[in-house]
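With one protein chain removed, the remaining protein chains of the complex are shown where they sit.
Per-chain numbering from 1; labels A, B and C assigned in written order.
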Amino acid sequence: MITRNEFRQIAANGLWKQNTSLVQILGLCPLLAVTTNLVNGAMLSLATIIVMAASSVAVASLRNLIPHEIRIPVFILVVASLVTVIDLLFNANLHQLYLVLGIFIPLIVTNCIVLARVEAFANKNPPLQSLFDGVFMGVGMLWTLSLLGGLRELIGKGTLFSGIDMVIPGLQPLQLLPADYPGFLIAMLPPGAFIVLGCLIAWKNWVDARIAAHRSRKTLPPAPQTVSAAQ
Amino acid sequence: MITAILIMALGAVILGAALGYASVKFKVQGNPLVEKIDAILPQTQCGQCGYPGCKPYAEAIAEGEADINRCPPGGMEGVRKLADLLGREVKPLDAEEKPKQVAIIDEQLCIGCTLCVQACPVDAIVGAAKQMHTVVASLCTGCELCVKPCPVECIHMERIVENIDTWKWKYPVFEIKRVA
Amino acid sequence: MNFTSPPYLTQNVSVRRIMLQVLAALLPAIGVYLWLLGPIVLVQLAIATATALAAEAVMLKLVDKPLGLFLGDGSAIVTAWLIALAFPPMAPWWLIVVGVAFAIVVAKHLYGGLGQNPFNPAMIAFAVCIVSFPALMSRWPSLNMDASFADHVAVMFGQLPRLDAMNGATPLDTLKTALKLGEGQVSVGAILADTRIFGRMGGHGWEWVAAAYLAGGLWLWQRKVIGWHLPLSFLGGMVALSGALWLWNPAQFASPLFHLFSGGTMLGAFFIVTDPVSGSTTPKGKLIFGFAAGLIAYLIRVFGGYPDGVAFSVLLLNLCVPLIDLYTQPPIFGMKGEK
Partner (left out) sequence: MFSLFKFKGGIKPPTYKADSVRFPIAAAPVPAQLIVPLHQSIGGQPHPLVQAGDRVRKGQRIGAPDKWISSAVHAPTSGTVIAIEERLAAHPSGLPTLSVVIEADGRDEWIKRQPVDYGRLEPEQVRELLRDAGVVGLGGAVFPSHAKLTAASDVPMEELVINGAECEPFMSCDDLLMRERGEDIVRGIGIFRDLLQPKRVLIGIEDNKPEAIAAMQAAVKAVGENFEVIAVPTLYPAGGAKQLIRVLTGKEIPASKRSPDLGVQCFNVATAYTAWRAIAFGEPVISRIVTLTGNVAQPRNWEVLLGTPLRDLVPLMQPKADTNRYVMGGPMMGFDMPGLDAPIVKATNCIIASSPAIFPPPAPEMPCIRCGACAEACPHELQPLELYWFARAHNFGKTQEYNLFDCIECGCCSYVCPSRIPLVQYFRFAKSEIWAREREKENADAARERFELRNEREEREKAEKAERLAKAAAARVAAPTQQPADTGQPATEQPAFDPDAAKKAAIAAAMERARKQREQVKPKNTDELTVAQRKEIAEIEARRVPLQEPQNASNAEIQRAQREEE
C-alpha cells in the first residue's frame, strides 16, 4: 500500500516542488488560452484532475503488460479514450460546464502534463500511488491556474469569478476594482499570461530561496563571509 | 458500437505492425553518450569515483548508475559540464576539490621495487627492477595511485604551481560597489 | 598588487554623455510642443521622468546595483522622455505612469537592465498601452482648441472631462478614415485640403514637431552619437514604399513627404531605431533593420488597424536582430573575399 511518507512526498511534489505550471512549465497552450479568468482556469484544472487520476490508475495497472518500445502510443490511446469518455460524460450530465469549457476538454488529450505524469510516474509505480500523483499534480495545477486566471482577470478587467453563473447559476461575479477602471487589456491577452506566469514563477523561486536560507540559518552556524565576497 | 471496435482494432493492427518494425529496425546499439561524458572527464584514471578508470565511470553515468559529482579531479567545473550535458541538476562535489598535482619520487629513497610502475594507470613512471624510478611529469595525471603502493614512502604529491608559461590572464573584475 | 589593464588611456566618453546628448537633441521638439500646446508638455515630461527614476531606483535596489552610478547614466530619463513624446499630449497621468513603469520594470529590468533588453522599452510601453487602451492612445488634441493651461492640467488629472476638441484623431488616422469612408471616391488631395488638420507637409502644426526631431537627429549624427545607416535606411524604407504607391495612385496614397512628416516617422528614424541596445550592430544589419522597419511601419499605418506603425515595426525588427546580426557579420581584416 502506501506509506505516510510516500503520500506526503507525492503531495508535496504535486502541490509545490514539481508544480506543473511553475516548475515543469508543461501544458502552456491551455494555460495561456483559458486563464483569462479564474473560473475558466479552475474548471479546466478540474477536468484535467479527473483525466489525470483515471489515466494514471489505468496505466499503472497495465504498466507491467506494456512493452517499453510502444508505451507512448498505448499511453496516448488510454488518455484519449478517457478524455473522450469524460467529454461525453460532461456533455450528458454537466452540460453547463461543458459549454463553458468547450474545446478545451478534448484538448486535454494533448496536454503534456497528463502524458508526462503517465510516463514519468504511473509507468513506474503502483496504481494507488499513481492515483495520488495524478490527483495532486492536478490540484497543483488547479491552484496555479486559478491564481493565474484570477490575477489576469483582476488586472485586465477588475473583476473576479466572472462566468461563475455559467457553472453555478445564481452566483454573480465580484467587481473588485472601481467600475470606471479602464481595464489593462494586455493582461487578458497571451503576452499578459506570459508576464503574469513569469512573475508567479519568480515568486515561487523567491519563496524557495527564502525557505532554503531560513533552513540553512537554522541548521548551520553562520555562513562564512568569504562565500559572497568571492563572487 | 461495432464500427468503433472495428476501427480501433484495425488501427491497432496496422499501427502495431509499424511500431514493431520500427522498434527492430531503429534499435540503437551502445550508448553514444558515453563518449561525450568520457570527453568531459579529466582522464586521470584515478579511480576516486569508485570505478576503475574514467571510461567505466562514464558508462556508469550514462546508465544512470553513478552520480555526476564523484570525480574530484574534474572539480566543480566538471560537475557543471556533466550537468549541462545530461540536463541534470548541479550537485556539490562528493569530495574535496584539490588543486592539480604531480607525483614526485624522491630518488634518494627509491629502491626500485616497480610497484609504483605497476600502479600507474597511464605509464607515466619509468624504471626497471632495482633501478631508481622517476615520474615523467608531463604525463603524470596526479591520480595519487602510486603513493600508497610504495613500500618506502618515497612518493609525494606536489601542487603544480603556475609559471610564466602557464600563467593565465584573469577574468576582469571591477568592484562596482566600491566606486559607488 | 593592484591589477590594472591596458589601455591606460581612454577617450572622454561615457554612457551618461551619450544619453545627455540624446536628451539635448530632443529639446527642439519639446520647444515646438511648448509653442503648440503650452507648458502642459512639461508636466507630461515631468510625470514620465519622475516615474522612470522611481521605477529604475526600485529595480536597481532589488538587484543590488549602485544607485548613483546607474541612475546617473540617464538611460531611464531617455526612455521616459521618448514615451512622454510618443504618447498623445495630455494623456491621462496614469497612462503615462503605467507606460513608463511598464517600460522600465518589464521591458528593461526584467530582461536584465541596461544593455540587456531585446526590445526598445519606449516602444514596448507604446505597444502595451495602445493594445490595452486603444481609445486613449489614438486621440490627439486638436491644435485649434481654446483651453487654458489649468484646463489642460485638469484634463490630465481627470478633474475635467476630456474636451471634444481633444478627442481628434491623429492626422494619419483622419486620412485613413476619410479614405475608407470615401470608398475610392475621395482623393487624398481633397482630404488634405482641410487646413485645420493638415499642413503643407504633414499634420497641421505637428509637421513642425517632426521637423524638430529631424533637426535634433541631424545634430546627433553630426556629433557622431548616431550613425547614418539606421535613420537613412528607415526613412528610405518609408519613402520607397510610400513613393511607389503614390506614383501608382496619387489619389489614394499620400505622398512620401506627407508620411515623412506625419506620425512618428522622424521620432522613430532618429531616436527609436537608433537605440543601439535593441538594434542591429553590423553595418549591413543596420541597413536591413532600418529599411525593413520603415517598410513595415508604412504598411501598418496605411493598411493596418492602428494609427501609426513605428512601434510595432520596431518591435518586430527587434525580434529579428539576433538573426540579422548573425548573417551580416562583416568580413574581418585579411579575410575579405573568402567565405
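One rule holds for everything that comes next: a residue touches a chain if its C-beta (ideal position, glycine included) is under 8 Å from a C-beta of that chain, and two chains touch if they have at least 3 such contacts.
From a predicted model like this one, the values you see are computed outputs, not experimental measurements.
Within the full complex, the chain left out of the display contacts the shown chains B, C. Check C:Leu26, C:Val41, C:Leu114 or C:Met156 against the missing chain and you find that the one touching it is C:Leu114.
Considering the complete assembly, subunit B touches the hidden chain via residues 38, 41-45, 53-55, 104, 107-108, 111, 113, 115, 121-124, 129-130, 132, 134, 138-139, 141, 151-152, 162-164, 166-172, 174, 176, 179-180. Listed here are the subunit C residues that touch the chain not shown: 1-11, 13-15, 17-18, 69-70, 73, 75, 113-116, 227, 276-277, 279, 281-282, 325, 329-336.
Convention: only the chains that are shown with their structure count from here on.
Inter-chain centre distance (subunit A to subunit B, centres taken as mean C-alpha positions): 40 Å. Computed centre separation for the pair subunit B/subunit C is 55 angstrom, with centres defined by C-alpha atoms.
Counting partners per residue, subunit B has no residue that reaches two or more other chains. Within the complex formed with subunit B, the residues of subunit A that make contact are 69-70, 73. Across the complex, subunit A is touched by residues 15-16, 19-20, 22-23 of subunit B.
The residues of subunit C lying in touch with subunit A in their complex are 98, 106, 110, 128, 131-133, 136.
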